[in-house]
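Not every chain is included here, but those present sit where they belong.
As written, the chains take the letters A and B, and residue 1 is the first residue of each chain.
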């Protein structure tokens, strides 16, 4: 059920597949999700602006996890922290950039959610 | 008012324009939306990972419909099911891939929504 979106600014040479794998592994390790239901994607941002200083050397990575309603706040906070930690693991961020990392957890209404697994 | 986002993994040779048309037609047929207010886009995902097995042959299509607050749960469920059915109609999914289809309906706060139609 969970959908994960990883956005990152193009000035970061993020190794995308290993990063997605770490994030998905963190979700499995949380115990809240089935392995084959975790659907993650990464999007490189080529047009971005942090604040109002275009010349500033800034970057960001934004993770958004969408889960079905019903989790407690504690569960969400735990998952968010796990993703934040996984995002930092073994990453070498450029020294000359101010990098912001964020993780948001958002509810998807369970009652109106449609899902079909083919095969 | 409604915004529709269709994401699909790049291992699916989805015929995008006909698919968007089927989805938008389903929204019109639901009777809840004005034809020219339906704003749909498709995004092909080139970087994705389902679960923690990168070598697994998996794919997904995720539809997200954002509508203004005020619809009943029944309306949302009906619309979600219509989109799910439209997504499957006349599609030939690859036999060698596990494909997951999902449809999420999300509310946009009506009171703070800005809209302007030019011309």
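The rule is short, and it goes like this: a residue touches a chain if its C-beta (ideal position, glycine included) is under 8 Å from a C-beta of that chain, and two chains touch if they have at least 3 such contacts.
Note that the structure is predicted; figures quoted are calculated from it, not measured.
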Number of copies constituting the complete assembly, 2 shown: 3
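What we mean here is this: only the chains that are shown with their structure count from here on.
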Intercentroid distance (Cα basis), subunit B paired with subunit A, Å: 21
In the complex, subunit B residues that touch subunit A: 7, 9, 45, 47-54, 56, 58, 60, 62, 73, 76-77, 79-81, 83-84, 88, 93, 95, 97-106
Complex contacts: residues of subunit A adjacent to subunit B: 3, 16-17, 20-21, 24-25, 28, 35-44, 66, 108-109, 111-119
